[in-house]
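A protein chain is absent from this complex, but the other protein chains hold their places.
Moving on to subunit A:
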């Protein structure tokens, strides 16, 4: 119910402001935001933070209005962006490309019309189109996790790794993880794809547990996968034997870290709130003379029981 209303509200607010434009003294701006729809946990969180940021900015800057479009595939995202430009006359576009290749030339066309372009998370395949690039740090994501493993395991200890959906993003993370534990003597028994999915991760972990007698730690690389992994471990009754590091900072997992769960010592952030960073910076660039062009890489941080509180967002769906 809630999110529908917010969509309507955003659209309504945008229409009203456009209609009332001549009455206001300040210059009016419209910002288009195009993001993938909330099909899994991380994107759910991203949608949540996008709406939060838009609500907050509309409050702060009455001269700003927003068009939010969520798309289920790359084709629809292209259509949405074209519609925004044609019918809403946007002044800036914040886009999280569904896929890099298909979105590159449509976004380039937007840029050629003199519209400010902010690209989030996934880069376009041609460099230099965007005015501002905001992203999480995938290499850092793997490295920070790997460093924790290297610090806390002995030489000869065994780990298993669950990978995401086969993509360059997943490769970057896994390569960085492997590089970080290189030379520590940690033995990676196996890596299989859990597709960032709880059920798949559950099945893969069940099989790892049947296959290996001795596992000291699991890099689940994602909190949805960590949930499936933890369940498989507890089914096998091997709770005390190993710990699990997930990633991305899902609220349930962060809560358990806060509570000092021995099986979940730490987590690594890859914040869905990066969309808020992108929207805020874009808005700031429009309403003020603050320079915001360039690249803004949000570091992947280690969440520990000590600092977990600052990463805990009980209201977010993720």
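Operating definition for what follows: a contact is a pair of C-beta atoms (placed from the backbone, for glycine too) under 8 Å apart; a residue touches a chain by one contact, two chains touch by 3 or more; residues count from 1.
Note that in this section contacts and distances are computed from a predicted model.
Asks: Determine which name in "Putative K(+)/H(+) antiporter subunit F", "Molybdopterin synthase sulfur carrier subunit", "Monosaccharide ABC transporter membrane protein, CUT2 family" or "histidine kinase" the UniProt entry assigns to the undisplayed chain of the complex.
Replies: "Monosaccharide ABC transporter membrane protein, CUT2 family"
Asks: Of A:90, A:227, A:248 or A:278, which sits in contact with the chain we cannot see?
Replies: Checking the options A:90, A:227, A:248 or A:278, the one contacting the hidden chain is A:227.
Asks: At which residues does subunit A meet the chain that is not included here?
Replies: Spelled out for subunit A, the touching residues are 2-4, 37-41, 43-45, 47-48, 163, 166, 190-193, 197-199, 202-204, 206-208, 210-211, 224, 227-228, 231, 235-236, 252, 316-318.
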